[in-house]
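A single protein chain has been omitted from the complex, and every remaining protein chain is retained in its original position.
Chain IDs A and B follow the sequence of writing; residue 1 opens each chain.
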Amino acid sequence: MSSQTSAGTGIGASVRRKEDHRYITGQGRYTDDINRPGQAHAWFLRSPHAHATIKSIDAKAAAAMPGVLAVFSGDDLAADKVGGLICGWMIHNKDGSPMRAGAHPALAQGKVRYVGDHVCVVIAETLAQARDAAEAIVVDYGVLPAVVDTASAAGARSVVHAEAPDNTVFNWHLGNKDATEAAFKAAAHVTRLDIVNNRLVPNPMEPRAAVGDYDQGEGAFTLYTTSQNPHVARLVLSAFIGIAPENKLRVVAPDVGGGFGSKIFIYAEETVCVWAAKKVGRPVKWTSDRTEAFLSDAHGRDHVTHAELATDADGKITALRVKTTANLGAYLSTFSSSVPTYLYAPLLSGSYDIPAIYAEVDAVYTNTAPVDAYRGAGRPEATFVVERLVEVAARELGKDPAKFRMQNYIKKFPHQTPVIMMYDAGNYGASMKKALEIIDYKGLGKRKRDSARNGKLRGIGFSSYIEACGIAPSAAVGSLGAGVGLWESAEVRVNPVGTVEVLTGSHSHGQGHETTFAQLVSGRLGIPIENVSIVHGDTDKVQMGMGTYGSRSGAVGMSAIFKALDKVIAKGKKVAAYVLEADEADIDFTEGHFTVKGTDRKLDFGSCALQAYVAHKFNGQDLEPGLKEGAFYDPTNFTFPAGVHICEVEIDPDTGVTAIERWAAVDDFGVVINPMIVEGQVHGGIAQGVGQALLEGAKYNADGQLVTASFMDYCMPRADDLPSFDVGMTVTPCPSNPLGIKGCGEAGAIAAPPAVINAITDALGHEDIAMPATPMAVWRAAQKTVKRMAAE
Amino acid sequence: MYAFAYHRPATARQAAGLLAKKEDAKLLAGGHTLLPTMKQRLASPAHLVDLGACADLRGIERKGRNLVIGAMSTHAEVAASSIVQEAIPGLAWLASHIGDPHVRHRGTIGGSVANNDPAADYPAACLALGATIVTNRRKIEADAFFTGLYETALEEGEIVTKIAFPVASKAAYAKFRNPASRYALVGVFVAKRGSDVRVAVTGAGEGGVFRWPEGEAALKVRFAPKSLDGVKASAKGVNADMHADAEYRAHLIGVMAKEAVARAVGK
Partner (left out) sequence: MASVSLTVNGRAVAANVDPRTLLVQLLRENQRLTGTHVGCDTSQCGACVVHVDGKAVKSCTTLALSCEGAAVTTIEGLATDGALHPMQEAFREHHGLQCGYCTPGMIMAAVDIVNRRGFSLDEKTIREDLDGNICRCTGYHNIVKAIAAGAEAMGGRSMAGKEPPRQAAE
């Protein structure tokens, strides 16, 4: 699909982004660009220890330093009855008992639990003064042994939270245990893998920031913050943390420089800034530096898994089981508990017809930064398990990995998996066929021989992923433990001369909603796209909404707009009926005009809007004036984007460098609104997935110090680490929402890691490599290969 | 950063005067090591003497058999200099691969050499080419200049003013970059002048840049990549960190040396 094809500005057109002008001219407005009159600056004193009791804090000298307005600790928050940070998803143990969660105060109370944990905040006239003063605070710590390792946390002697004496938050399971065991007993072949899904740091380029402001006259707070979901932030800060009632708390998330999940959560810093604004009577600003981001942004992934796949004599997959330990870090972040459970195990069927699946997940506390959703959230972990197992099974059975996948694909829809999901539509074989063509699978043998002649090892890796987006319906997620509903809201305000403002509960932080949402409106109302403005990110302007994560904004957010547009058009028909003196049932709306069936009488949309507002042609008692409609949309099911990514690598066994030579991605996102933007999402997702596979890995040492705490040691993908990508698409519309959209934001990050590792292991001829497959790791693994080749 | 007083002398002499007069003063060249260190509050000089306005510390010239480069010449200036490209193309190549383009616009050869970061590139060139580091007080042979991790023979108040590189008949650099920081994980500079061959290794040594005698001996027999077949660098005294353990780094010394020789002989 070419991103250059564009027909008009409606659905399917690669409209150039409306929001770009401000970004390319330096006029974007991010939280750190906002300065309030009289603003003071906050600096957080963070724990240098992974695990310690706080015996005492002496801040007297610090409080007396130049420019210092206040120094606060956990005691001050407690005295003000400020509640702790919450986890919004209740998981139950196998025995039905609730998960064991420890308290999560915004400033530590009695104990610190990870390096970077918040001990005190200093508020001063300047940032430098605040930082200077923080160095003068004397904290007497009683250092405790750190619990760091995921696999052994449950057996550790040191206890992170007294509420979870074995460091285990929950033992959870899903699937059919008995059927799975029976299938494994009857299996002709069993493939077994031990897998580590490496811990990642999200690293959006804009670090988190917050400006808290308090209006004494109104008794009202404003928080400017880097959030993907300002209403959720307001709800939590208000209803749970108790900063202020919702009507006295405005949360603004202006331009946000990337999130990838890490800006969903409600963090200590923004809580403290908004609370402290009233305490010191001044606006309080905090901007994270990159080191703080590494230490205290919620990390992603960090699973240790043993996985098994059973096949029968014909190579048909009969069962899959996993035992996973998930590291949730030192505290339960906002949605942390849902990630290794309901966002993980329900995806373990992949694209395959697997009659029996059983997953056991233990979640553990450790003295590391909290772990929560990061691009894909649970689904990359599941896909990595499934696609590695399937690949290795094919190799062990001597089958072509593409054919083995096609043999086992789900071909009939709807399909009920043994792990909750009801897949509504898909055509996985079509994506595979297209991807094989793009990558030139037939030419692979020659390419491998050419590489070998040059002393290089070439390999190909498949990833036939599926994901579940637009997590819904609300009643279903509620029954699984979610503390919120996962619908979305929209309000369409038509102005008197026909321009339109759309207020959406979704939030754009790079996804291009200001363009794609406007395309939907422009297309349906038949008005120029310039006449449509998308408003988001301000709780004072926009009705309650749920925000943007989990690739939900198209499928759920746009569907809400679609429903509101239905109502606008219906109301417009009523107005038009009066104006055109016709029966409402005879009014049609097409291409921006209300027409009367069988006549040439018509009224353009703008004129209709004017008539709605002047209300001259109808009686206000019979029809309300105005043209403004809202909708709350709750989907009937998850959506199931799926696709096939194929990666081809060449390894230099002398240095261990892995070069990605080709990348074919064929995704089925259902109906695509803007191909240019969708392709961009795919590119970015792949880059993050390649990052996980080859470059990125957060590492703590045995003392719980984060040794990858800057870009000097945490390897971010750069331009020369990546190739250009060949992106294709197939389309099976999603039957579960009115637009047929499935979602595209996470696909690349989900698909890419197993594609890369399958390619590397194909090149190596053995499976002994973990993520990230750094040059050193690949070099070492390649020595095995070279030795074996020499022996042959 | 902690507070400091800033000085901007116009000559090296003025700079030296300030260094002598001001307690706890530090020189600022390109600033690409010092400023990040100060931002992290790991360094806190009371006075910062910015050499940016010292015109006498700039300039690149060919003086007989030597290429002489002013200490405040940026990496970009060295890389783009036709004088350097003609005299020691391998040195221009090295300069064009330090850091990234923006760093090369600010970072300087004098700053790099005086700082002697164990993963910096220039120290390998100095050592392999047998450069002379010229200061406001004396001339120091490269072999005696680099004394350890971030340690040099420079004394209190001494300022590097220029570096003189004897022109080699064949010289080239190859480096394997740390995937994250992009500093040299292992960098090897090879130089041949007459019958003398020198191989200097950066990024790998526990004590900073060092010469690799086994490599030099092998290349003295014949200056060709093949000569290094089977010549293994010892992992003893080689750095180990999460990106590369000693064994891998030692292995890379051989690989990079070969690549550098191939580049030097034009293959």
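Just so we're on the same page, a contact is a pair of C-beta atoms (placed from the backbone, for glycine too) under 8 Å apart; a residue touches a chain by one contact, two chains touch by 3 or more.
The model shown is predicted, which means the values in this text are computed figures rather than measured ones.
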Displayed chains contacted by the hidden chain, counting the whole assembly: A, B
Touching the absent chain when the full complex is considered, from B:105, B:193 or B:220: B:105
Given A:86, A:280, A:657 or A:716, the one touching the chain that is not displayed: A:716
Omitted-chain contact residue, chosen from A:546, A:677 or A:764: A:677
Touch criterion as defined above, residue of B:1, B:224 or B:262 at the omitted chain: B:1
Which of A:72, A:172, A:260 or A:549 contacts the chain that the document leaves out: A:260
Touching residues (missing chain, whole complex) on chain B: 1-6, 8, 28, 31-32, 35-36, 38-40, 48, 50, 52-53, 58-60, 73, 76-77, 80-83, 99-103, 105-106, 181-182
Interface residues of chain A (partner: the chain not displayed): 3, 16-17, 19-30, 32-33, 128, 203-207, 255-258, 260, 289-291, 509-512, 676-677, 679-680, 683-688, 710-712, 716-720, 722, 724-725, 748
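In this section, only the chains that are shown with their structure count from here on.
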Intercentroid distance (Cα basis), chain B paired with chain A, Å: 44
In the complex with chain B, residue positions of chain A that touch it: 128, 131-132, 291, 654-656, 695, 699, 707-708, 711-716, 721, 774-776, 779-780
For the chain B and chain A complex, residues of the former touching the latter: 1-3, 40-41, 176, 179-181, 242-245, 248, 251-252, 255
